[in-house]
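Missing here: one protein chain of the complex. Every other protein chain is in place.
Up next, chain A:
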Amino acid sequence: MWLPVAQLTSNRRPVLNQGEVESCLLSSVDIVCEENPNLPPFKSGLLTLTTHRILFTPDTSSNAVAIPLEAITHIFSSKKSIKAMFASPRVRFQVTTTGEGSVDKNGSKSAVVTLVCRGKSGPDPDVFVGKLWEAWRGRAWEASSEGSGSSLAVTVDQGGSGAGVFKMPVVGVSGILRKEQEMWESTDKSLQDAFQDLNALMSKAKEMVMLAEKMRQKLLSGSTNQSSSSTDEELGTTKEEMQDWLLSVGIASPVTKEAAGALYHQQLSRQLADFVKIPIERAGGMINLIDVYCLFNRARGTELISPDDLLQACTLWEKFDVPVMLRKFDSGVMVIQNKSHSDEEVLARIKSLVLKPEALRTGVSASDAAMTLGIAPAMAKEHLLSAESKGMLCRDVSPDGFRFYISLFEEFHGDDMYIVKEYGNYAAWVAANTISFRWPFGRVGTVRAGSDGFRTVTGGTVTGPSNEPRAHAGCGLTRVGTVLACRFVRCANRRSWTRNRLVFFLVQGSKHKRPIVQG
């Protein structure tokens, strides 16, 4: 391999270095060394020009390589000839190499590298050459390497010390500034004074980036050194906050239409696949498309994408080998989920939720499920609806709201309607809804449904706080006395919850019935 290997993300997007920004993409490019046929050519790949490197990502699954711009000593201007008109456009430049012919910025020999552009779509190779010149002259690597002595890779530009003005390659807050600066550059030189002000502003932006970098490093060291204490809640929150900060500082080098041209959606798709990994994990394996749209655009800062672009980028995932996928629910709600995300696991969690005594009595709403599953209510509703369509749940629509219950219809018998099998969910449901009072001395209270719709319980003795009797409904009694009656009534003050309440009437030596409210 005569070109240094470059790192790729799992979704085959190049991993960019500190301060590196993409500026142009070309597809179907070969890299050859025409004067030395012993060096194997790199065939058919995607060329990504950044401020620091020319990256070559092969269409096959092999490794990516890169040519550091620092190694380039000369860019040849393209020859205009009849012959060149019919052949694939070529871009030639001279690089320094080691004795063996490998490209190296500190090499003593030199070689000419040729890029053969076979792609029909994408930006014109001339445009690419223009961008290459721009990037090469920009000497962005000098700014980075100057700072490499200290732990922070970004240093404050001292203003006009370099030959060309170095463009700050960070998006987010400073991306706005960069845009501004470009505008200024194209205007008259007489605006140089105003330009000075901008430089001052720019150094502020750089400080912000430094802050972000500092936080990131702190975070990284935190996760390696203190992994044992990472469960600590306090650390958890600060970690999350920091991640949020980092998120708002933004994606360095977002894929833009300008840079990627026709390859825009393809590259956006890959970048998105890289980006959604963390939000999906945090959301429990599945995230709403709308949420992703917000997060993604916030991370991009400038260079916002349209909802249409996002949808296209997601649809393209089908063609790539990425670990995430777009999913459309029957209701039309679209989400992004991990391919490994299993519905069975969610179903199992919903099942255990609806089988709790409280849920057997009152069912669960989408917001109840959202709280238990730790996901958004809209998402929880989708899960509940899909569990319903599988026959696991059934619905209850009433003035109290839209609630779900474990489906018991299969356990009901039409032939003998009064049968309740001893085991099974039906029996559990009956038990949860019938209060059988087993007082300490074996007396069992009976439950009756009155004509007024209230259920009344009579009989039973409450003997003392130490032997606090607990009804199956989960109500406790603390007073001593004989139960004259207790009523099972519906709470009227909280409409959204059908929570039942027990009112006990105790005889306590006095003549009056004294209600004790238990909740």
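Keep in mind that, in the parts below, contacts are C-beta pairs under 8 Å (C-beta built on N, C-alpha and C of every residue); 3 or more make two chains touch, one makes a residue touch a chain; residues count from 1.
In this text, contacts and distances are computed from a predicted model.
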From "GTP-binding protein RAB5", "39S ribosomal protein L39, mitochondrial", "GPI transamidase component PIG-S" or "ESCRT-II complex subunit VPS25", the hidden chain's UniProt protein name: "ESCRT-II complex subunit VPS25"
Residues from chain A at the interface with the omitted partner, ascending: 363, 388-389, 391, 394-400, 403, 405, 407-410, 412, 414-415, 417-418, 420, 426, 429-430, 433, 449, 453, 455, 490
